[in-house]
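This report concerns only the one structure given below.
With one protein chain held back, the other chains of the complex are shown just where they sit.
Note that the chains are named A, B and C in the order they appear, and that numbering of residues resets to 1 at the start of each chain.
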Amino acid sequence: MRGFFYPRSASGDASLIPDPPWYYSGDLLTAEYRTDPARVAELLPPPLEPAPDDPGAVALIWADWQSCSSGRTELLDPVRSQYKEAFVVVRCAFRGEVYSRCVYIWVDKDFAVARGLHQGYPKKLGSVWQTRPHPFAQAAPSIGPGGVFGATLAAADRRLAEAVLTLREPVESNGFVNAHPMAHHRVYPGIERGASDSYGELISSGAAEFQGGQAWGGDVELRLFESPTEELARLRVDEIIGGYYRQVGVVWDGGRTLARLEAERPDYHG
Amino acid sequence: MRGFFYPRSASGDASLIPDPPWYYSGDLLTAEYRTDPARVAELLPPPLEPAPDDPGAVALIWADWQSCSSGRTELLDPVRSQYKEAFVVVRCAFRGEVYSRCVYIWVDKDFAVARGLHQGYPKKLGSVWQTRPHPFAQAAPSIGPGGVFGATLAAADRRLAEAVLTLREPVESNGFVNAHPMAHHRVYPGIERGASDSYGELISSGAAEFQGGQAWGGDVELRLFESPTEELARLRVDEIIGGYYRQVGVVWDGGRTLARLEAERPDYHG
Amino acid sequence: MRGFFYPRSASGDASLIPDPPWYYSGDLLTAEYRTDPARVAELLPPPLEPAPDDPGAVALIWADWQSCSSGRTELLDPVRSQYKEAFVVVRCAFRGEVYSRCVYIWVDKDFAVARGLHQGYPKKLGSVWQTRPHPFAQAAPSIGPGGVFGATLAAADRRLAEAVLTLREPVESNGFVNAHPMAHHRVYPGIERGASDSYGELISSGAAEFQGGQAWGGDVELRLFESPTEELARLRVDEIIGGYYRQVGVVWDGGRTLARLEAERPDYHG
Partner (left out) sequence: MRGFFYPRSASGDASLIPDPPWYYSGDLLTAEYRTDPARVAELLPPPLEPAPDDPGAVALIWADWQSCSSGRTELLDPVRSQYKEAFVVVRCAFRGEVYSRCVYIWVDKDFAVARGLHQGYPKKLGSVWQTRPHPFAQAAPSIGPGGVFGATLAAADRRLAEAVLTLREPVESNGFVNAHPMAHHRVYPGIERGASDSYGELISSGAAEFQGGQAWGGDVELRLFESPTEELARLRVDEIIGGYYRQVGVVWDGGRTLARLEAERPDYHG
């Protein structure tokens, strides 16, 4: 049976996602802010601990991606290569190292959901939009001083977040919250009624290759909205740190296990 | 940390899927046919074997569902409870017992993708449509003699399957291919480059409760179409067995492990 | 050139909508309430006047439709026959007669947008959901005492309205606001910069044939939400009149002109 992911078959052609490495070209719009550190700590299960400094820092990042596998065939059938996502990153510590960690994420394609499942990103479907730069200004900003970019996120027919970013100047990086290797849980709930997880591990992962253009910084307004099925608004915006825009190229080619997790029965919600 | 599925949090409110049991009310349109048994066998990894009789039998089933958890709150926000799916079922044998097995499936909501991941259904997103019965005939068939129902499936902007079912008479069941407990693989690919699967098991699962209305049988036409990312058309329609329509109510409440699978490196496709 | 609507061609096969009559089978969930009559009057351009009694009455109606043309071929390709809509109806008077009038409407298919353009319904795209009844109660209400139905509307990634209807008893009708022939404007803005409308008429239209099941009445909760591109919330819910559920079959086969409108330059917004 071949196929990196399901459905596996004799040829592997139907696999929802191809073998890594996976390649990405895209634009990142980042809003960094501070929330109550206790709200961040709630999202850090053991063995993770809060980051030692600025433990309430949060990055809400929009990304407009084109992606493909080594064969690049997806690029010629772009319904299979383009997707957008919005994701929330916090920082945490494990064995004395600081990691970034994605706690919420929404994407608009199924292959992106499956890649997230593999990488430990907790992906749901959402409707994600961000203003695009373009060389002609009739209906587009430029990546430069005064360029204004909007970004929105919705899921299940409710708007969850909105940002407006006005660029001011070149800066050294597009933020610090998402700048570490990721520390993610990969968990598979047990199939029996009331069972503990069948599998659990803490993994680390990051870009195998990374190219970044000039990062731009600016002023960002950010609004979060309540939803009965989301907890994003619980990470209330107490203080804006900054807003950033950057174009990047990335290769992802696997991660490594940081810790195997004890299989224990989760504290069921119901 | 609470939450049956990701993202887990202090409250569990954001979990993409709630704790089982899960409840379903819906309509099933089934087309059963025979294909080359070798094409079915290709989709049965060890320790599964072909079913001893009629090993080339296939069921292509459309389902128009409303579903909810025990709290039934999803029913009042129906964007979170309604979904449609089309799935392909074959039969197989394990330790002398015959099982049904879903080899391909497409759904149109993310919570359904996640439930499938838990249950071992290899779900992708698709666009799924089936004619609805209605008490007024201006633009609807009845579930009765002469009622005509259409059903279509598309994914990634390509039509994959079409069926037209004309009901003839009450029958004892809506087919035999999907009538056994399911035998599904639950597999989690390893995070390291080129690694074997981190986790693999063969599980069995079926309805904890089932209610079915009168099954109707009839004549069905079925067409499958090629796609570069799908292998459905490889299960060529050699001989139609029959077409069926049935309304059902189902409760699902977990399964059980049939076998833990050796963690072995999959035969990568690339 | 053939074709009821664009694009017209030698065969007419590509027309976005077929020749009337058009046939509909579906379920209607209605919430009737009173708002400030001045807000209704604002939506009644001359020569329309407010209805003489209860001029602030509003109906917000969700409809889950299957529809087709005389050839019924759309029913076998249900992506072309099923759609959902939510619409807002008020009443008005013209030459001493009372009419119903749809002031806002959202649908989820293009053929429905085009039919609305023909009939004078001001259709936009939206995401529309309403709970479905089903014979099996695992995840569905029945149309009967205690049956609870939810309904939601969103457009441009913002939720605009939500209703929850709990059925109590059979009633004589599913409301009075949408019970008259419709009085709609059909207007085509002029193509030249700043021009008056090229065409304008007031038309009346209703069902050529109608069948209705037992209407059920009950208690309804209704919430409207703000959006920068919608004015639905301006029709504030001051007093609930009632909630209703009814299954219907309808044929539509054209309307008639009530008045040709003077071509005058609209009072541009910009």
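A few remarks follow.
Note that contacts are C-beta pairs under 8 Å (C-beta built on N, C-alpha and C of every residue); 3 or more make two chains touch, one makes a residue touch a chain.
It should be emphasised that the depicted structure is a prediction, and the values quoted were computed from it without experimental measurement.
Contact with the undisplayed chain is limited, among A:Tyr23, A:Tyr121 or A:Tyr199, to A:Tyr23.
When you scan A:Phe94, A:Phe111, A:Trp129 or A:Trp216 for touch with the missing chain, the hit is A:Trp129. The chain omitted from view is touched by exactly one of C:Asp36, C:Glu49, C:Asp110 or C:Glu221, namely C:Asp110. On the side of chain A, the interface with the absent chain consists of residues 23-26, 65-68, 72, 75-79, 81-82, 127, 129-132, 134-141, 148, 150-152, 162, 164, 209, 211, 213, 247-251, using the contact rule stated above.
Chain B residues in contact with the hidden partner, per the touch definition given at the top, are 127, 129, 152, 154, 157-159. Hidden from this view is one chain, which touches chain C at 1-16, 18-20, 42-43, 45, 69-71, 73, 77, 79-80, 103-104, 109-110, 113, 117-120, 122, 124-125, 156-157, 185-189, 191-195, 198-199, 201, 203, 205, 228-231, 253-257, 266-270.
The definition used in the following text is that only the chains that are shown with their structure count from here on.
Chain centre most remote from that of chain B: C (centre = mean of CA atoms).
If each chain is reduced to the centroid of its CA atoms, chain B and chain C end up 36 Å from each other.
Chain A and chain C have centres, each the mean of its CA atoms, that are 40 Å apart. Within chain A, the positions touching two or more other chains are listed as 157.
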